[in-house]
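Heads up, one of the protein chains got dropped from this complex, but the rest are sitting where they should.
Let's look at subunit A:
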Amino acid sequence: MMDRRKSIQTMILGAGASALAFHGCKTEGDEPVLPETAVTTDTNYYGRTPKEIERVEKLNAEQLFNEHEMETIAVLSTVILPPKEPHGGPIEADVPAFIEFIGKDMPDMQNTLLGGLMWLDHRSNSDNEIEFKEATLEQQKQILDTICNHDLDIPLDEQPLEIQFFALMRNLVVTGYYTSKVGIADLGYKGNSPNVWDGVPDEVLKKHGVAYDPEWIAKCVDQSKRNDIAEWDEKGNLLT
C-alpha cells in the first residue's frame, strides 16, 4: 500500500505539470466542419472583473486545509473515483486544489469538510489505530461503506455530519473531475469549440427512435449559404 500512497503524493506535486498525457477527443471518420469566423481566446485571462480578480487573489493567499488534510483529501478522492486509463482520476484533474479553493470560496462548506476529515481520522484511529490516509484500501473502504449510503428520503442536513461530509465530498470529487481537462475527455463532451451545427447524426436519431420531419427541416438553415447576406421579399420570404 505504501506504493499507492507514494504515487499519489508524487502526483499531487506534479499535478500542475499534468501528470498524464492528455488524450484529445479525436473524432472518428469525418473531420468536423469548421466555421469561417475566426475566434480567438486569450488563455491569459478568464474574463474576471478587477474586483473578482481581487477576490481570487485573496482566497489564493489563504489556506483552508493543512498538509495532512490535503493528503487525506487526495487519498479519499481517489477511493471515491479511482483513476482509470487513459483519462486519469482526481489527482490528474487537480481535484484536491479545487476542493481547497471552493471551500474558501463557499465558506458554508468549511465546517462539514474540516469536521468530516477529523471524523475520518478519528474513526480510522479508533478502528485500526492508523490515520485514514495511511490505512489500507480495504480499511478505508470499510469506513466509507458506513457513510456512503444515505437515506434519500431524509433531507441531508438532518443527517449525521459524517453522512453529509461524504455526500458533499462525492459531489465535489465528481464535479471536480468532470470539469477538468481529463474529465471532459473521459465524458466525451465535444463542444466549446467553433463548429457548424447541422443536426443530429442519422445513426443517433436511429438509436433513439426519432426522425426529423422533412417539412420542419426544409425551413432550417442551409449551412452552405450561411455567408450569403440575408435578403427578403416584402412578405418576409428569405431570398438568399
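Please note the rule applied: contacts are C-beta pairs under 8 Å (C-beta built on N, C-alpha and C of every residue); 3 or more make two chains touch, one makes a residue touch a chain; residues count from 1.
Just so it is clear, contacts and distances are computed from a predicted model.
A.B. asks: Looking only at the UniProt record of the hidden chain, which name from "2-oxoisovalerate dehydrogenase subunit beta", "GMC family oxidoreductase", "ABC transporter permease" or "Copper oxidase" is the right one?
C.D. replies: Cross-referencing UniProt, the chain left out corresponds to "GMC family oxidoreductase".
A.B. asks: Check each of A:130, A:154 or A:238 against the chain that is not shown and name the one that touches it.
C.D. replies: Checking the options A:130, A:154 or A:238, the one contacting the hidden chain is A:238.
A.B. asks: For subunit A, enumerate the residues touching the unshown chain of the complex.
C.D. replies: Residues touching the hidden chain, for subunit A, are 27-28, 32, 35-43, 45-47, 49, 51-52, 55-56, 59-60, 79-82, 84, 94, 97-98, 101-102, 105-106, 144, 148-150, 152, 170-171, 174-181, 183-184, 186-201, 203-205, 207-213, 216-217, 219-222, 225-230, 232, 236-238, 240.
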